[in-house]
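Reading through the structure tokens given below for one structure.
Note that one protein chain of the assembly has been removed; the remaining protein chains are unaltered in position.
What follows is chain A.
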Amino acid sequence: MQTSTVRTLLVRGMIAGVVAGLLAFALAYVVGEPSIDSSIALEESQSAPAHEHDGAAGAPAEEEEELVTRPVQSTFGLATGVLVYGVALGGIASLAFAICLGRVGRLRPRATAALVAGAAFTTVYLVPFLKYPATPPAVGNPDTIGKRTTLFFLMIVLSVLVAVTAVIAGRRLAPTLGNWNATVAAGGGYAVVMALACLLLPANTDAVKETFPAALLWEFRLASLGVQALLWTAFGLIFGALAERVLRPAGGQAAGQGPETVTGTPAARAG
């Protein structure tokens, strides 16, 4: 019975992830693609005169041969990336929700969903972004992609592990410190450890060339931030509404009544 509840939550998490991904894709296409196009145009104008990258025998005029054309990359390609990201993280977030529900504070499902979505945005994207921010195409050194990928994923794994530890510690501290102080302590602990990690981990100096225009870089990073913020806000709200309907106490004395009649009562203590 409870296993099927988890399955239902998982399916709904993935559905919410798809819908959130669609919204995020729309925003990414409108505000993100212009800065990506500008970055690629800039790179081509700079590297065109002395392009020896593909070897002496290569055709310099053709650049690298395109496997996927720009119009496809900016539409179907972008949609695939954002949707798969949404589905995958929606599924993972719904599992995190299934664990947190009733364990992290006495919150209703939709409040727990909002909390999980906010925590996922912060730990998986925002904090790693502060140390290793998103970079537009064609600005960095391709030889360091291995190092940059390792550091980026290391930062995400570290951030998630520290956050999980902070939540567990917060739960342990809650009976003695009270919910508010325990939450502040857990959040503060996460912030301090991640600040130390940012200080100690190596900087990402060759992700962006020094000559790359700052305004374009800002525009791109703001778009990236907006896409992720929209994705997680939409996911939290949509999944919260879907999860609320799965977990609403339809049984008990109110059994047989329409679900809407039950909604009002527990809401009184939602805060």
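In this section, a contact is a pair of C-beta atoms (placed from the backbone, for glycine too) under 8 Å apart; a residue touches a chain by one contact, two chains touch by 3 or more; residues count from 1.
One rule holds in what follows: contacts and distances are computed from a predicted model.
Novice: If you had to name the missing chain as UniProt does, which of "Transport permease protein", "Fe-S cluster assembly protein SufB", "Serine/threonine-protein kinase" or "Cobalt transporter" would it be?
Specialist: UniProt lists the chain that is not shown as "Cobalt transporter".
Novice: In the full complex, which of A:T149, A:N181 or A:T205 touches the chain missing from this view?
Specialist: Only one of A:T149, A:N181 or A:T205 touches the chain omitted from view, namely A:T149.
Novice: Would you indicate which residue among A:A20, A:L115, A:L173 or A:A223 is in contact with the undisplayed chain?
Specialist: A:A223
Novice: Pick out the residues on chain A that sit against the missing chain.
Specialist: 1-3, 5-7, 10, 28, 32-33, 36, 66-68, 72-74, 76-82, 84-85, 87-89, 91-92, 95, 98-99, 101-103, 106, 108-109, 125, 128-129, 132-138, 140, 142, 145-146, 148-150, 152-153, 207, 220, 223-224, 227-228, 244, 247-253, 255, 265-266, 268-269
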